[in-house]
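With one protein chain withheld, the remaining protein chains of the complex are depicted in position.
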């Protein structure tokens, strides 16, 4: 376990820097904020005993790849959130932040999440009047930070989709692009589930009646809810757009194949003329009067050329060529 | 910040024209209506302090491209609405109007919205009996004005779709038209989200229990709700129609390609006859009795022509030609 | 304004035939029923003042092409219904009937609706015991009349779809039929919205707690609800059927084109044999021993015929011919 | 009217066999069960007066092809159920059973339903302790009987779909099979609506607070609900399976056509070689040195054969042949 930080605050100011070996409970106007990264079961057990965490919540905090959720255990709240980041422009990697919230403490546990909370803690410590509001405002700050991370991710995806659209609609997408669209859709569909679950989490925090959440904190969770909802909506819309690109690309290819089929038919018809005529005058019958004519050859050449030109003109007119 | 207007009304009549440097609160039967355009954070801060606006609401009012929402902060209401206008017949541009509503004030903040409220204010000032109803009726007037703007936009889209339909169904749409349908669908799908969120906003105002909204004002918000709902429904229906056009165009092209494939097969069969016969009599065998016949050439020509005619008639009958 | 009829009823019997210039309110056991057709704003204003109608309801009654809705204004109810009729077997024309319902009056306003209420009024006047139940029973009669009009319309559509199905499934539908299916689907999708909104209107009347609706009248509105629901369900089902027809037609055409592609390939293979052989013996080499053979020509003809027959038999066996 | 049976029961035993001409009300611990088949309006009127049935319920019972519903009229309940049976393995025929339920009577009216209730009555009369529970248990028995009839129907459809699947996936389905799938889907989609409405009917009976339904009877209606829900779920799943079959069949045909297109292209390329070469040496130029070579013919034949073999091998390797 890396204990990133374990501090006690009174009126928004740090009163103890290395909380963990010490054992007195936070008093009136005080609260503890402990930040952990990938603790082992034994390590978390110690803290569990000190703060009276529910075993099911601890189990969730120790497990990777859970879906976002929020749950009340007595007067405590447990929140599980998912961070998301785009890597190499195609894949989303997810982290997990579990939060235990009591009236006078907040414990954050990160699993695989690459965005640390140190900067966030520094920002909050720099505005003691906000930190003095208590651990529910810290919870808001952490969730706000996580959900705000969805925006740039979707901006990146939207930019990529803009490029894919420009390419794919001008020309039938090649196999590599089709595969890329497929992967992007699968990725987005998965992310949609995460964003919707985060929306639900924030929505519950906004409505929950719990001693550990002050009524004045509620509009702040509504704000997180709005951002998560917007992320879910954008995801659905981007997915729709990708679906539309595939549909349009398919229609354009159908159109293109149809046009070539018509061209092929037209040229086959035009070329059938010299083939048939030449075939006839290439026969070896003894008595074929035209073969003996002085200008037979030229007449036939002219007839062939004229027929072909006539057919060409006709196909041109009906738009097959 | 452009302060478009900042007036105090008593019994529906203007009692002060340049409210802002002055500081007494509106009295019984009075209310303030302040209209701002793209204020900076500092500028809005001043008004926030005077009227006790919630910081989250102020933040929303300062941010562009938020989704429509309504939120109660204590006895105040915050409404965020989106205006929409069609530009160049293909793209929708959105503006944003944020409204802070208290029992004795209303503050409207426009971001990127091109339709100013001056005309609306003039109309309301011309009917003091309506203005005397208070700021909730001004809120209704603003929302009504915004949602009424959706109608002509959809009329324009419906007209465009009518044209697209006439063209696309008579003939397989060319690439430019397919792209236009794609863009229109994407645009409509986005607008659907806005219209649905506006429907939700009006629905909440209709049902909300708030001191700043008089029960007598409720049916008016229900009316806005009806219009937003109708806009959302029309949008879905127009989108369905565009989807139907693509489906039908694809079927018509499938049919057309099928017909040409059959024609191609029929002509290939017919032309195979002279090719095969001419090939045979073009062989250089020494002993080919037919070649010596007096009327061999003419007989063969006739047989070929008759066979071709027979095939042609047969294909005609089964509808391939 | 055509005042179609304006009568006062006591115990189900007419007591005054030309109500409108007169001004006393209906007494105990009495009610007024006024029927208007496309009144102007001024004309409706007079009645509005007499009966205390809400301005928003009056505005709705004066506007065309609103979606069905029901709304309570104090002790009064406002109901907006849509009539529908099939014209020329392909298009649905809509009318609009707005109804103001008070405890002792009912006012019906028709816009563009072609089915007048005179016959309905005559039927009700012929059964005074029903009319004595009051204006809520008149409201039921009008809505029942309107929703009952949806049945024959859908019967007509179902019959048409039966025909389309017989034609389209036996043969790939031609362009005219595809367009007809497209228009019918668009029409049905629109009607679905109307029928669902009427379902909602009837559902609300069935559940509403209002002095102007007697509890004994509720099951009657449930009955209207059932019919509107059935109309909405049938519409969805008919639309599904049309979608299924298009899908099946597309599959049948795919199958047909696939079969012809196989046939084309088979004949191309068979005809390649004489073409290749004749080509070879049509070459002008000086030393080609076969050309001098006595029965060379006949042998070659036989070899060609046998090879072709063998190929034909083989393609027949694998089902390509 | 066929009065199938009209009996009075006391403590679960028959006390009167031909109830109808008699007129005393059933006493404490007694109830009447009357079974009718397709009565005329006049006939049902007599019973309506005796038992105080609501006119809207009577109207529904007399009308064919209504959707399933349940409705409370005062202390009475009206239930309309649909029976379903598969005929000729492809079509579902529906019957209708209307049930009037009072505290001391139950009246069942069948329209077009082929499964009579006589056997059911015999079974119930054979277990007087169940019949003694009263008319709500008879209602359960009738609904249970009807919904139990959905199971074998769906078993039959599932078996058919299994066959269709085996055929259709091994080979592209011929037109007759495609049409059969289309009809089956339409039939199932309709049945889905019926099963869902029956689910709703049973669900309401399970939850309804009515003197005519004993609390002890509720779990029994929950049981009917479970079976109706399972039927609706199975129907949706079977429909999904049929849709999947069509999709897979289409993909397999696309694949097959693609393979033949490649084969066609490969053979066209191979056969172009002898055609071109034979064409060249079939020209009649005076000075063509190769024509005079001693082994020219054999060399050319060999070159042609080798080129063709080379092409054949290459196409084989890339999987076109």
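By letter and in written order, the chains are A, B, C and D; residue numbering begins at 1 in each of them.
The definition used in the following text is that contacts are C-beta pairs under 8 Å (C-beta built on N, C-alpha and C of every residue); 3 or more make two chains touch, one makes a residue touch a chain.
Source: prediction; values computed, not measured.
The undisplayed chain touches these shown chains across the complete complex, A, D.
Of the options A:120, A:178, A:208 or A:321, the residue whose C-beta touches the omitted chain is A:178. When the full complex is taken into account, the listed residue touching the unshown chain is A:271, out of A:15, A:46 or A:271. One chain is missing from the display, and on subunit A it is touched by residues 54, 56, 66-67, 69, 71, 73, 172, 174-175, 178-179, 181-182, 185-186, 189-190, 193, 246, 249-250, 253-254, 256-257, 260-261, 263-264, 267-268, 271, 274-275, 277-279, 281-284, 288, 290-297, 300-301. For subunit D, the residues touching the chain absent from view are 169, 219-220, 222-223, 226, 229-230, 233, 237, 240-241, 244-245, 247-248, 251-252, 254-255, 257-258, 261-262, 264-265, 268-269, 272, 275-276, 279-280, 282-288.
Just so it is clear, only the chains that are shown with their structure count from here on.
Residues touching across the subunit C-subunit D interface largely differ between the two copies, under half of the numbers being common to both. Remark: subunit A and subunit C have CA centroids separated by 39 Å (rounded to whole angstrom). For subunit D, residues that reach two or more other chains under the stated contact definition are 282. Taken as a contact graph, with one node per protein chain and an edge wherever two chains touch, the assembly forms an open path, each chain linked only to its neighbours along a line. The list of touching chain pairs reads A-B, B-C, C-D.
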